[in-house]
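A selection of the complex's chains, in situ.
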Amino acid sequence: MTIPSDRYLLAAEVEYLYAHYCEALDEGRIDHWPSFFVDASLYRITTRDNLERDMPLSLVLCKGQAMIRDRALALQKTVMYRNRCQRRMLSGIRVVDGDVDGEGMKTRASFLVYESVGDEPTRLLASGCAHDVVVRQAGALKFKQRLLVIDASVMPDSLVFPI
Amino acid sequence: MTIPSDRYLLAAEVEYLYAHYCEALDEGRIDHWPSFFVDASLYRITTRDNLERDMPLSLVLCKGQAMIRDRALALQKTVMYRNRCQRRMLSGIRVVDGDVDGEGMKTRASFLVYESVGDEPTRLLASGCAHDVVVRQAGALKFKQRLLVIDASVMPDSLVFPI
């Protein structure tokens, strides 16, 4: 057998992190969101168009967990998400390279975000690709980076909640 | 290494159960549906709205495998699903807690159900979250509970087939 089993067990652990993260946001537990990041972390949402042209534009940009916590607090005060329900679907979660116990391990995932508001039918908010960096902190995996690249060139205005 | 490998192997086994279940329904093998449940099982589809308000309303409610078998039989007699094709997509399958060899193991998963009818374009029927309980019976994993919570507050009328 030539299967490097450690790599696949680590992949399963990464899948668990993503499942846990999406579950928290889908349930509207925005106060839980910062706990998925380490102190020196980067969270950014942009479009593929912006990224390819090397444009610094971002829909959301948080440098460090403190800024992520501020954003979570601000979102918590809005009531808008009460009658909204979002659903995050991931596919193709993949460990690229790097070391989870060192500088960090690069991971990739494709995502869809759906939203159901009031009596309206459920609709797709965005599709895209996540370029993440994961590290281990006190035994648990955390995000050191989440770079979320949306496929559409026009940002959906209702994408206030994090992906 | 601190990875509890047994837990991740069990997670893989759970993923297999879900894949197998969705495949049977997507292929219209409704007669196969009851075999995924143990005798004393609960199957329920409701909305998030109903669940949060503690309302007993359900789109579908089956108490026990016998009732699930009755429903399967009734659906088998309708021809409506012949020119329909459904596609179930899951994401974030996660073992929450509990014991698969004891009272049961709680699992979670996000789902999308798509439908293609005749010449019409494929459309999303529902998104939601499954709150399930899985037990082992004669070696194989089976559902002791499937509680399917739809995100939209309005039930799609064409959701006759199980999720």
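Letters A and B mark the chains as written, and numbering starts fresh at 1 in each.
The working rule: contacts are C-beta pairs under 8 Å (C-beta built on N, C-alpha and C of every residue); 3 or more make two chains touch, one makes a residue touch a chain.
Source: prediction; values computed, not measured.
Displayed in place are 2 chains, all sharing one sequence; the entire complex defined by the structure file totals 3 copies.
To be clear about the criterion, only the chains that are shown with their structure count from here on.
With centres defined as mean CA coordinates, chain B is found 26 Å away from chain A. Looking at the complex, you find that chain A touches chain B at residues 6, 9-10, 12-13, 15-16, 18-20, 22-23, 26, 85-91, 114, 116, 118-122, 124, 139. Listed in rising order, the residues of chain B touching chain A in the complex are 1-3, 5, 8, 11-12, 48, 89, 91-94, 108, 110, 112, 124, 126-129, 151-154.
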